[in-house]
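Read the structure below first, then the notes.
Every protein chain but one is kept in place in this view of the complex.
Chain lettering (A, B and C) follows the sequence in which the chains are written, and residue indices restart at 1 in each chain.
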Amino acid sequence: MQRMSISNLLGGWFHPFRRRGHLKVGFLGLGNMGEPMAANLIAAGHQVTVWNRTAAKAEPLKERGVKVATEIKDAVQNQDVVCTMVADDHALRTILEGGLLEALPKGAVHVSHSTVSVAMAEELKREHGKRGQAFISAPVFGRPEAAQAKKLFVVVSGDPAVIEKVKPVLDAIGQGVTVIGNDPVQANVAKISGNFLIAAAMEAMGEAVALVGRYGVDPVQYMEFLTSTLFAAPVYKNYGMKIAKQEYVPVGFKAPLGLKDAKLMIAAGEGKYVPLPLASLIHDQMITAIAHFGEDVDWSVIAKVSAEHAGLK
Amino acid sequence: MQRMSISNLLGGWFHPFRRRGHLKVGFLGLGNMGEPMAANLIAAGHQVTVWNRTAAKAEPLKERGVKVATEIKDAVQNQDVVCTMVADDHALRTILEGGLLEALPKGAVHVSHSTVSVAMAEELKREHGKRGQAFISAPVFGRPEAAQAKKLFVVVSGDPAVIEKVKPVLDAIGQGVTVIGNDPVQANVAKISGNFLIAAAMEAMGEAVALVGRYGVDPVQYMEFLTSTLFAAPVYKNYGMKIAKQEYVPVGFKAPLGLKDAKLMIAAGEGKYVPLPLASLIHDQMITAIAHFGEDVDWSVIAKVSAEHAGLK
Amino acid sequence: MQRMSISNLLGGWFHPFRRRGHLKVGFLGLGNMGEPMAANLIAAGHQVTVWNRTAAKAEPLKERGVKVATEIKDAVQNQDVVCTMVADDHALRTILEGGLLEALPKGAVHVSHSTVSVAMAEELKREHGKRGQAFISAPVFGRPEAAQAKKLFVVVSGDPAVIEKVKPVLDAIGQGVTVIGNDPVQANVAKISGNFLIAAAMEAMGEAVALVGRYGVDPVQYMEFLTSTLFAAPVYKNYGMKIAKQEYVPVGFKAPLGLKDAKLMIAAGEGKYVPLPLASLIHDQMITAIAHFGEDVDWSVIAKVSAEHAGLK
Partner (left out) sequence: MQRMSISNLLGGWFHPFRRRGHLKVGFLGLGNMGEPMAANLIAAGHQVTVWNRTAAKAEPLKERGVKVATEIKDAVQNQDVVCTMVADDHALRTILEGGLLEALPKGAVHVSHSTVSVAMAEELKREHGKRGQAFISAPVFGRPEAAQAKKLFVVVSGDPAVIEKVKPVLDAIGQGVTVIGNDPVQANVAKISGNFLIAAAMEAMGEAVALVGRYGVDPVQYMEFLTSTLFAAPVYKNYGMKIAKQEYVPVGFKAPLGLKDAKLMIAAGEGKYVPLPLASLIHDQMITAIAHFGEDVDWSVIAKVSAEHAGLK
């Protein structure tokens, strides 16, 4: 962090958004999560260079003073930290092999925000380790609105000294950072299993609503009761009402990504021979949902499988 | 409600705890839920006669001025309302056939608080209907501590006029009464599916904790993170910590009762041909739990099945 | 067996179908299984009195020299053996309480052919035991055509001496009798689990056919290959072709009876805390099948759930 940029030399009084701890950050992946996350890094005073597979997505950020790279390597070299936020293992591997591994400076840190497999995280550890690059996992919980509002929850694991170094980046994107272990893989497992818990709650609500609905109970009233008492938690309030009202658009998180996450959970279990029958059930119901209702629906559509089986309108 | 007892004639100024709406109540079933519920009825100024299969359980209530009946009929005849709170269909049928059906006055109300089957609720409707007796279902959510603290949540369904009549009784036992429909069966289904949602949350947490534990994440830290963010709800806080710490005693709700509830859920689904695969999974895991860890454990022991399969210590 | 009928006095030479071991048999329940079973008892030379809930079903047997009772007790008293073959626990209990328990002579044998629950079998043991009546379970495998052709497989359990006594009856209805234990309950469990194995094979074939069908493999050719090699067994040949061709009528065994059997299996598991996840899966798929395709279809319709989910025409 011995950067000697002018902004650092001049210090905080000159530029009201610059403070100690500001970093040079490359941000790769400007989807509906990555774009607001990058915007929050800029707002926090970091010096950000972005890259996206389709460059047009970067335009809105240009106005905020961000540099836009057209090549991955241009967003990676000379950075203190490079954050990646993409859809899956495949997209992340494309970035890795497309310049990230080669161009990331020795000693710089790759902060992986994506929800990827345990195997992918192991690969990242190995490949960055070989090259003297640091690597931590820092997946996030929250939907795009939460990303915009800087309300994400960040779960992070890896070398404590490295985490300390990138703390200003992590602080900039969410409302709280939880360190969950020394091994980067651990934050990935925590994220994967967190998404599993959400899907499990949706499947449970789907079955419960289907049943009470068949007995003539009003699903909305039923969910209002539960989410104001025993289940007064964001996940239940948020998804419970969608499920009670059978509103599966607009799409916050697409059903095929929900299926991907179920597969990540099951694969994580396979890696340690841990049977996860509820994860398997979610996997199967999500497939049924996509087969019947298509790919362009919110993953809460898993609950519609139960509604259809129950013959609810 | 044409009672002419002295306390009624003298009105509220004479007895500070008496108000309009006080009722003559028979309370049958003094288990770890029923006993504090009956105590709260007394505290609220109702005139309570209790009965329990094993009479000794009624002793503590005697000091509070309650009448103790040794025969079911003595607790039932001449009442405005008779509340029942027992373990299962079998116990309730024993009470029904042991005097309740015969002795309950025409026009009086049976308030069934027990978690019983849809079939049992249908039977109650039929049998009370034949005799000109009123019947509503008013199952409760909450553990014994909540019953003592008058913090139960009451879900009620049945004839609105009858519910209005017994409202003072329902208000006396919990922190809130939610009317869920006109058919007594509906509150039973709401209760059954509510317990299902709790069991589903426990199974999900069991699998998640087993997985992250195998990857070296500290389960307690993991659950603390989740229950202070996405899953900040009583059910997750309460059971999440038991599961993270693998503490399945003391017993709040015995595992075989959890199995009974899974069976009630599945049977309710059968009645309308609604498939409930997660309920089936809970059923099977609960059986595995009881087979391995015995009957005298809290139903959260369902999570231990995943821990054992994962080889966690 | 101290019968003094003329046919007995005259002995075998007079009546070519009479041999030693002929018994006086009451046969209750003339459904599509019971009717041909009773006919085979007559053909074997036994002296048969039948009873059926709807008397018209007995007409065809009258021509074969059978006595038709209009009251249960008339088909039961004075018999050596009384066979029952009805749809479920409820039908059997109706017969028990409708005269069988009361009228069956001390020392006579109740042979229960029905597929009933373990709990029902325990009840039969207890009730017959109290009255000095003998009781064995002798459920049968095979569809109505097999019953007609005397090709049923009989599984029997109970007191060996009693089984020996009724052997001529058991021999008359099938192609083989297998003694499976000393406790009547055991043959019921063997039957229940046998039906479970058939349903499991159907569910497996349903999923396999759905998958290969989606990859453009001809299901009929696929099943022909399998059932002429690894799976060259009656159950696979019989049901495999129905499933490959998606022909769920005519109905050999109705879907709701298949659901009933899944419930018997699960209940038998509950009785000993044995988890049976595949039985639960069958239960749930059968419910889905009935919800979507109605009650008047063969139980092999369970395979159609997979076909529908796969979007096969």
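Miscellaneous remarks
Throughout what follows, a residue touches a chain if its C-beta (ideal position, glycine included) is under 8 Å from a C-beta of that chain, and two chains touch if they have at least 3 such contacts.
None of these values were measured; they are calculated from a predicted model.
Of the candidate positions A:Leu23, A:Ala58, A:Val274 or A:Ala307, contact with the unshown chain belongs to A:Val274.
Of the listed positions C:Gly45, C:Pro139, C:Pro168 or C:Gly269, the one in contact with the omitted chain in the full complex is C:Gly269.
Touching the omitted chain from chain B are residues 277, 288, 291-292, 309-311.
Taking the whole complex into account, chain C touches the unshown chain at residues 118, 141, 153, 155, 176, 178, 180-181, 183, 185-186, 189-190, 193-194, 196-198, 200-201, 203-205, 207-208, 210-212, 214-218, 221-222, 225-226, 229-236, 265, 268-269, 272-279, 281, 285, 306, 309-311. Listed by residue number, the positions of chain A touching the unshown chain are 259, 263, 266, 269-270, 273-277, 280-281, 283-285, 287-288, 290-291.
Simple rule for what comes next: only the chains that are shown with their structure count from here on.
Contact with both chain B and chain C is made by A.
Nearest to the global CA centroid, when each chain is reduced to the mean of its CA atoms, is chain B. Here the spacing of chain A and chain B, counted between their Cα centres, is 40 Å. Centroids built from CA atoms put chain C at 56 Å from chain A. Contacts with at least two other chains are made by residues 269, 273-277, 281, 285 of chain B.
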